[in-house]
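Structure, as structure tokens:
The complex is shown incomplete by one protein chain, all other protein chains being positioned as in the whole.
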Amino acid sequence: MKLSRTLLLAAICALSAPAAVAQELENKLVIVTSFSKDLTTPFAQAFQKKYPGVQVEIQNRNTAAAIAFIRETKSSPPDIFWASSPDAFEVLKKNSMLTKYQAKAQGIASKVGSYPVHDPAGYYTGFAASGYGIMFNTRYMRANNLPAPKEWDDLKKPVYFGHVGISAPSRSGTTHLTVETILQGEGWDKGWATLLEMGGNFTQVSDRSFGVPDAVNSGQYGLGIVIDFFGLSAKASGFPVEFVYPSVTTIVPANVGIIANASHPKAAEAFVEFLLSDEGQQILLDPKIQRLPVRATTYAKAPAGYPNPFTDKSLGAKVNFNADLSEGRYELLNSLFDRLITFRLKELNAAWKAIQDAEKTLGANANAAAKKLLADARKLASSAPITEKEASNPTISGAFHEMKKGEKPVGRQAEFEERWDSYAVKSYAEAKALAEKALTAK
Amino acid sequence: MSAHNLEAPSPGSPLPRLATLSPQAGRGKNWLARYNASPAQAIALAAIALFLIAFLIVPLLRVLIVAFTAPDGSFSLVHFGDFFRTSLLREAFWNSIYVAAMTVALASLIAVPLATILARFHFRGAALVHTLGVVPLVMPPFVGAVAMQLIYGRNGTINLLLNDTFGFRIPFMEGLNGVIFVEALHYFPFILLNLSASLANIDSSMEESAQNLGAHGFTLFRRIVFPLALPGYVAGAALVFVKVFDDLATPLLLNVTSMLAPQAYLKITSVGIADPQGYVISVIMICCSLGAMLLSALTLRGRDFATTQRGGGGLSRRHLGRGGTALAIAFVALALLISLSPHIGIFLLSIGTVWSFAMLPDAYTLAHYVTVYREAGPLIANTMLYCGLAGLIDIVLGATLAYIVLRTRLPGRQLVQQVAMSAVAIPGLVLGIGLLRTYFDVKLPFSGESLATFWFMLVIAYAVRRLPYALTAATAAIQQLHVSLEEAAESLGARKLGVLSRIVVPLMTGGLLAGFVTSFATAAVELSATLLLVARAPDAPLSYGIYVYMQAAAGRGPGAALGVIAVVVVAIATYIAFKIAERERGLKTRELF
Partner (left out) sequence: MPRGVTIDHVSFGYNKTAVLDDVSLDVAQGELFAFLGPSGSGKTTLLRLIAGFGTPSQGRVLIGERDVTGLPAWNRNVGMVFQSYALWPHMTVAKNVAFGLERRKFGRAEITKKVRTALDMVGLGAFADRRPAQLSGGQQQRVALARTIVIEPEVLLLDEPLSNLDAKLRVEMRSELKAMQRKLGITAIYVTHDQEEANAIADRIAVLDQGRIQQIGTPTDLYDHPANRFVATFLGTANLIDGRIDGGRFVADKFTLEGITAADGGACISIRPQDITLGPAASGAGAIVAEREFLGSVVRYRLRMSGQHIVVDMPHRRDGETYAVGAEVGLTVDPRQIAVLR
């Protein structure tokens, strides 16, 4: 035992440069994270085993609190920010609260699916990926006679009305990426049509990402759009749930970044390298963690059936993700989704319920006038108030983030939001009226 | 700390600023007399004001300044204009008012009969009922939400049962009415506590004289008892109104976003959004809450409710007949069962394996308690320490301030009171950010640790946010305390401090206790400021532990186990407090028979 450890240490010393400086690491490492204990504890323990001289301190905070904490503690900040949502890292990056760091580890893919693993500018590093999919409660499905869904489009079906939940993109960076991926994959207009029609079936838009798996686990509603490890780990804990990847799934990364002016920069760098090392990547396979390694070779050690985006091209490969486009409209998209879906869910539900009912009643016998009315209703209930071009126009999107020098947006966020809100209320009400009219159209 | 200040004898004029206001300043130490105040009281008021400036106003302004800043950086009210131009926010505003008002009504339906039964009749286990009546305030974060859904949700225990038996569901947890239902169950203890304290302070002869003149039953209650207990009821009802108006957890739990608090929260906590509307909404909520508190103060103005000329003792308790006892027990049991069902849910969650789309968990286990066993100790100790200290600070500050407001005419006392009350409307996150921003660069001597992340800052954050509870309770208690009791003591040669400690404080025990218990209980499950200010795991209280567990899908069980521990800890502390109060009350009651 002792011999093997010595050997291992020797091997590491011989192989990698960072390990050689192991002796010079600072004695402490402070990590702010929004990850759960299930993920942070195995990593922290393994890291500490490797570098016994470093005392690892984990601070669990939700993303908003973590960002506020880092912002307010600039004078002596924590060392590492470790979280899923790329948007949080973007905020820190924009406010110069991250340090550029080029990981030395070799063998890390530059893209998982079509999504770039690392921040192109080098401020944060992806260390794992996750796929988005549909989680559902089997007891609930049986009790309500619901078929198991396979594709995103299935969620538009009337049979799922009132049974689907999602978290708001403004509240969950990973949901945001899913929404963005749908919009990029299907195009702005068609993407919104999909989102709004699906939204017609939503029973809830949660403000917490783990609100969705919670509700599905307890059977409050039947289906949830969630990140894979929520579904997989719930199933592993014995809940009567299933998780499916639709054939077009989106891949979202989980990241780590070194905070500017970190008090323990060397330990921080060692931690990033550790996450990317084969040793660190293997921890991701833990059944309680279940995230996808970004090191292709690690999958060799994965159990059979473990999703592998490097071999399975359906995982996130279909969309060519444009990170610049995404970044330019990030805040605007969040706000738009909230106005059109989150805050007007009741109205959206009512519109789609009317359309679904009318279509069901009329069936194939609908006359031309009714068909026209229904088509108009569908259009009203599935269009966004602004075009893709407008959404990327800095004079509009600029109203949604902190002002850079020289920027002059054409309005304040509150003004746009009021416009979109009244648009939503009006369109949904009209759509509902048209659908009801279609029933009696001659 | 302020008790310390009270003790300091201060000859001459200790406050030059105040002294210059007084034309008599030159004449030495009697200038305060025209404000009917002693130097110690002036110092105490100044100390409280300083405390609030340091830990409430400055941190708050540093955050809320955004609401008053135009896009180009200048001062502007343009964002407030936006608020009123935004239909969603106008709608949210009226929804919040509606929900808060209806909650007061529903909570009164639970709390008023409960308080009356407990105060009027011999009731075995009254302390137990009082304790259980406080427990609804202790709703552990996240697990409470899950449990509520599991019990009352669309597919919760009750609706599954209803659906299986009768084929229908009741939308307990849907829309604004759902919010009202849950809020009333959660916050009725505010009315219960304050009203009970008030009832206990009514001299029994007030009631007897009415009986003597032919009144009894409901008439007696409506015409005499309730009006006399009005300060306590109004205090409690105002707190419920303000708390519900500002409450965030319940609308979020029910996914009702068309109210002010969730709108502000979603804005403030959304990553990367620079919109000042979140802070604008916060400012507006603070103003509304202050308005509500002022209104409640106005309804009580000019009324002398001091009935405790003989030092209290409360209404004489009667024995109920067999039918009456059965009815009372049935009501108490039903009220407690409904209001404690979330806690029963949390308990089941903590001992259940899987609970999904079913009336009860599939199987039972103690594994979750084993999981949290090792960590629970320090978490409990921290919670007790922080919340106990916060509660103490609150009753000391609250009682001192209430006393100064009601018994002196010191200038600025009402302003200080309103500032203290405004804390009730401040989102924990906003205060947390403000405290970090103001105190992070202040280093502690010796250790060099930042003051903002030092554990005592959590105590201060808890104390500041819960000061309004203690202040309200203390104010109601002093309003009922006849000034002659103090004058009697003074005439016997007692100094102000002596009067305070020997006469006022003992007679206020009930009110102070109500304040302490509410501060303590609600602080024990506070999360938003906690998440921001806890810097090291060993410093973390229970609510933080629950948060950490609840992030894992498999963590509902351990999270619920910690939740149960939190509830039990608070319940035991509350029970002890009530027992002490009962004994105190027993000692000071002169038995009339």
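Note that the chains are named A and B in the order they appear, and that numbering of residues resets to 1 at the start of each chain.
Just so we're on the same page, a residue touches a chain if its C-beta (ideal position, glycine included) is under 8 Å from a C-beta of that chain, and two chains touch if they have at least 3 such contacts.
Keep in mind it's a predicted model, so treat the numbers as computed, not measured.
A.B. asks: Considering the entire complex, write down the shown chains that touch the omitted one.
C.D. replies: B
A.B. asks: So which of B:G125, B:P227, B:G324 or B:P538 would be touching the chain we can't see?
C.D. replies: Spelled out, the listed residue whose C-beta touches the missing chain is B:P227.
A.B. asks: Of the residues listed, B:N36, B:S87 or B:Q211, which one is in contact with the missing chain?
C.D. replies: The single option touching the absent chain is B:Q211.
A.B. asks: List every residue of chain B that touches the chain not included in the displayed model.
C.D. replies: Touching the missing chain: residues 203, 205-206, 208-216, 219-220, 223-224, 227-228, 230, 303-307, 309-310, 316, 591-593.
Note that in this section only the chains that are shown with their structure count from here on.
A.B. asks: Using mean CA coordinates as chain centres, what's the gap between chain A and chain B in Å?
C.D. replies: 37
A.B. asks: Please name which positions on chain B make contact with chain A in the complex.
C.D. replies: Those residues of chain B that touch chain A are 71, 78-79, 82-83, 85-88, 146, 149-150, 153-156, 252, 255, 257-258, 262, 266, 268-275, 277, 353-358, 429, 432-433, 436-437, 440-441, 450, 452-453, 528, 531-532, 534-537, 544, 547-556.
A.B. asks: Which bits of chain A are touching chain B when the two form their complex?
C.D. replies: Its residues touching chain B are 34-38, 57-65, 67-69, 72-73, 75-76, 85, 87-88, 90-91, 137, 139-140, 143, 168, 170-171, 173, 204-208, 210, 213-215, 217-221, 230, 233-234, 236-241, 288, 330-331, 334-335, 338-339, 342-343, 400-403, 409, 412-415, 417-418, 421-422, 425.
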